[in-house]
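Here it is, the structure, as structure tokens.
Note that one protein chain is taken out, while the other chains of the complex remain in position.
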Amino acid sequence: MPRLLAVLLIAAALLLMVQKSRPARPMDLSDARITAVIVLLLGAATFALERAGYRATVFVFLLVVLAAVERRPPWLSILLSGGFALGSFYLINTVLRVPLPVSRWGW
Amino acid sequence: MRFALLLLAIFAAGSTAAQTTYPSRPVTIVVPFSPGTGIDILARTLGERFNARWGVPLVVENKPGASGNIGAESAMQAAADGYTLLMTATSFATNVALAKRLPYDPQKSFAPVALVATGTLALVVAPTSPARTIKEFVELVRTKPGVLNYASTGNGTVQHLTMELLKQALGIDLVHVPYKANAGAITDVAGGHVEAMITPVHTAGPLVKQNRLRMLAVLSAERSPVFPSVPTLKEAGFPDLEVEVWYAMLAPAGTPQPVVARLNSEVQEILDSNEVRDALAKQGLSPVGGSPERLAELLRTELARWPRVVAKAGIKAD
Partner (left out) sequence: MEILNNLALGFSIALTPQVLAYAFIGCLFGTLVGMLPGVGPLTGISLLLPVTYGLNPTIAIVMLAGVYYGAMYGGSTTSILMRIPGEAASVMTCIDGYAMTQKGRAGPALAIAAIGSFIAGTVSVVGLMLLAPPIAAVALKFGPPEYAALLTLGLLVLAYLSSGSTLKMLLMALVGLLVGLVGIDQMSGFARFTWNVPELADGVGVVPVAVGLFGISEIMLSARSAGALKVQKPRLADLVPSREEMRASAAPILRGTLIGFLIGVVPGSAHIISSFVSYALEKKISKHPERFGHGAVEGVAGPESANNSATSGAFIPLLALGIPSGAVPAVMLAALMIHGISPGPQLMQSRPDIFWGFIASMYVGNVVLLILNLPMVGVFVSLLRIPYAYLYAFILALCLLGVYSTNQSTVDVWIAIGFGVLGYFLRKLEFDTAPLVLGVILAPMLELAIRQSLAMSGGDWSIFAKRPIAGTMLALVAALVIYNLLSRGWRTRVGLEEK
């Protein structure tokens, strides 16, 4: 069954490439840089999530996005990142009792 | 430099403190199935009671996937300090029979804590089926080999393997129609689309009471108290096949003996309470308890039994 689908998929892709009825606009990749940064950060966060624990990872992630990427004032970034990391952890892990990763050192 | 030493001292003090007064922080119990399943509800029931008795939360961590292997692997890798436990069921043994490689060693990776509960399986048929007793059923199937169907909760599940075991023991041939979940399977048997299935007694209970399903036999040593009119296989004159769905608590291998003993006695006391017995009974489960050795013994038997069934039936799973 998957083979059938794969064949259909390739056929459709080929068809699409063949019939270029309009001149293709070059893809607008002006935001590629920030997208790549976001992907990188998300990837790092995912990697770190179970090793460093939820609170640390989310705190650092938010901090980097707010302070480094978006250049928001540092004190505000720290406050917001910390608040969200701790607050969401409390809400989800403690109140709702849905476990969130905690690193080996307890945080 | 001094700062580092200070940190080290605090760390050491902290970890020894944790050892001496167990439990001093939240305990996690890994449930390798999604929330809402029987095993999950059982774990949460235990969790509530632990919480009440210890003052420390017992948190259920659902890690479903690969018939329980993912959760098992995760629990195995956790520190063996009694703060991570694993809840498991019959599939623990059947997985061994099916998988080519397991990320853990079923005998060595875990220390048995307690056998929590067991459930009885029954053979049910569609209301449209002409068979009214297990004898009639066997005869019916023998006259139509390979024509009639049975449902199960999926390839390699306990229900599937038990039916295969039954087929081998009774010399009958039914075609396997797998489903993704119990709900779909039992609905289709009730609707007459599939002829029969093996299912836990309590799942079939409501439907049998409405005459939408017919229970032909129970696969236990004694009759079920909920359905006293249904014979056991042995009483009906067939080979004595006992298959039980069991639920147990394990800990990573190397968990200190005193911790295991403490957990075991807690489980025992929880299971002795009326409220829990009541709740379990309503789900069709019988509380068991017993020592860790009892669980170890069960594991040994189960781990020996299922590979034989699988090999004979030629079932494969990757």
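Order of writing sets the labels: A and B. Residues in every chain begin at 1.
In this text, a contact is a pair of C-beta atoms (placed from the backbone, for glycine too) under 8 Å apart; a residue touches a chain by one contact, two chains touch by 3 or more.
All of these numbers come straight from a predicted model, not from anything done at the bench.
K.L.:
Which listed residue, B:P145, B:G171 or B:G191, touches the chain dropped from view?
P.N.:
Considering all chains, including the one not shown, the answer is B:G191.
K.L.:
Among B:G154, B:P256 or B:P307, which residue is in contact with the omitted chain in the full complex?
P.N.:
Answering carefully, the residue with contact to the hidden chain is B:G154.
K.L.:
On chain A, where is the contact patch with the chain that was removed from view?
P.N.:
1-2, 5-6, 8-9, 12-13, 15-16, 19, 21, 27-31, 34-35, 38-39, 42-43, 45-47, 49-50, 54, 58, 61-62, 65-66, 70, 72, 80, 84-85, 88, 91-92, 96-101
K.L.:
Touching the hidden chain in the full complex, which residues of chain B are there? Just list them.
P.N.:
34-36, 38, 40-41, 44-45, 47-48, 61-67, 69-70, 73-74, 98, 103, 146-147, 149, 154-156, 175-184, 186-188, 190-194, 202, 205-207, 209-210, 212, 275, 279, 282-283, 315-318
We adopt the following convention: only the chains that are shown with their structure count from here on.
K.L.:
How many angstrom lie between the CA centroids of chain A and chain B, rounded to a whole number?
P.N.:
37
K.L.:
Which part of chain A faces chain B closely enough to touch in the complex?
P.N.:
93, 97, 99, 104, 106
K.L.:
Going by the contact rule at the top, pick out the chain B residues touching chain A in the complex.
P.N.:
Touch list, chain B to chain A: 25, 28, 57, 59-61, 79.
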